[in-house]
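Of the protein chains in this complex, all but one are displayed in their positions.
== chain A ==
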């Protein structure tokens, strides 16, 4: 604060502080508190708001347990509430997206930081960034076109003779996963790239000199060093995937449902903001718990990620 005052003077400092306060309070804290508060109240006609029926309860949260469907994964058949199922599928496919993002980003990050000529790295980064200049909506639609049954991907694969009949890409969660990977892979790439860049190349050479094969070098030297980067990348990709609405809406199929779509339906179709808020907070809370558990399981500390 002293530093800020000395550097910018009283006037500018006040403006900066007010702007930060406005941002935090008006745009973040108050809307969230409002939604949080309303998530405990029933959805009532306007005339009854504030009336005897307007009391706090967990009813909105408990709605996820309504309406069971029958599922039979791996041959076990059981009944599960449809929104709980949606939640678990969202979690599961977000994990799949995270793992695949890592599988794609790690070799790229290693190549960029340790193998590629340092002078060509800015060009590589630019090439990776260029697609981001296009709006996310357009990119999702682009994938929708690419993956279409009679789209360019199938034509290409048919022309190359790699497939004999067109593949239905936009089915179940397949296209959603592809779209989410494309959208969020950079959130994995850059933390991992930074982490690997900070590894002393001599350590890789020392391991090789001591006789380690390439996979051992990665398993024992590079990956442990890159773990904080992988962790923060994974948290970001997972959270963003689980919270994405656009990609599942555009690339989803008739059999896919993302939990955010359910929330969106409460908000926009049912116009029940109370239940929608409850669902939104449920997603936030459970994702946080899940991430915390994953961090505990992989022995990642919060300070590692904040680096």
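As a working rule, a residue touches a chain if its C-beta (ideal position, glycine included) is under 8 Å from a C-beta of that chain, and two chains touch if they have at least 3 such contacts; residues count from 1.
One rule holds for everything that comes next: contacts and distances are computed from a predicted model.
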Given "Heme exporter protein B", "ATP synthase epsilon chain", "Oxidoreductase" or "ABC transporter ATP-binding protein", the protein name in the UniProt record of the chain not shown would be "ABC transporter ATP-binding protein"
Across A:53, A:114, A:216 or A:301, the one contacting the chain not displayed is A:216
Missing-chain contact among A:64, A:147, A:189 or A:207 belongs to A:207
Missing-chain contacts mapped onto chain A: 200, 202-203, 205-213, 216, 220-221, 224-225
